[in-house]
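Shown here: the complex without one of its protein chains, the others still in place.
Coming up: chain A.
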Amino acid sequence: MPDFEVVSLPPADHIEAGEVAPDFTRPLVTTEYWEDRSLADVVDGPTLLVFHPMDGAFQATYLYNEIDDRGWAADIDVLGVSISTPYEHKRLLDTRGEGVRLFSDPGAEVAREYGVEHDIDGMAGITECRPAVFLLDADRTVRYVWVAAEHPAFPDYDELDGAIGDLIG
């Protein structure tokens, strides 16, 4: 047995493939500014919606490193969601996530709506997003989904890359 603990997360009652991704409005942060945008308004083609732990957590950092390495944002719209504030999102976009835009969901209501919320042990009062990816087509129908079942966890990047390839043809 390894002498470290991978934390199992409780089962998530999350949005499934085939469902329409619920609409929401939150500040959407770019490298230049943020403004309230609705998901329905922003999605106009294949879109990768990425829920992730707070900006600064290593899981968020590694996710965007991988997204950058694979250059997904050049092929489809990549939208992140975390509980971090717009100011923190701007810092993240200064260093990684090229071409990515980030929704700020400090109350984690969007995370709850998607069934990917996570109460963090030892940080009283903080509910955040567990890592999850929803690949959407232009109609916001979910075509591929992955939600973390343990902590830490990362999506199967090759599988996701294949799903993106299938979607954009």
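Operating definition for what follows: a contact is a pair of C-beta atoms (placed from the backbone, for glycine too) under 8 Å apart; a residue touches a chain by one contact, two chains touch by 3 or more; residues count from 1.
Definition applied: contacts and distances are computed from a predicted model.
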| item | value |
| --- | --- |
| Chain excluded from display, named as in UniProt, from "ABC transporter permease subunit", "Glutaredoxin", "Hydrogenase subunit EhbE" or "Molybdate/tungstate import ATP-binding protein WtpC" | "Glutaredoxin" |
| Of A:S38, A:N65 or A:T141, the residue in touch with the unshown chain | A:S38 |
| Which of A:R26, A:K90, A:H118 or A:R140 contacts the chain that the document leaves out | A:K90 |
| Contact set of chain A toward the excluded chain (per top definition) | 27, 32-36, 38, 40-41, 86-87, 90 |
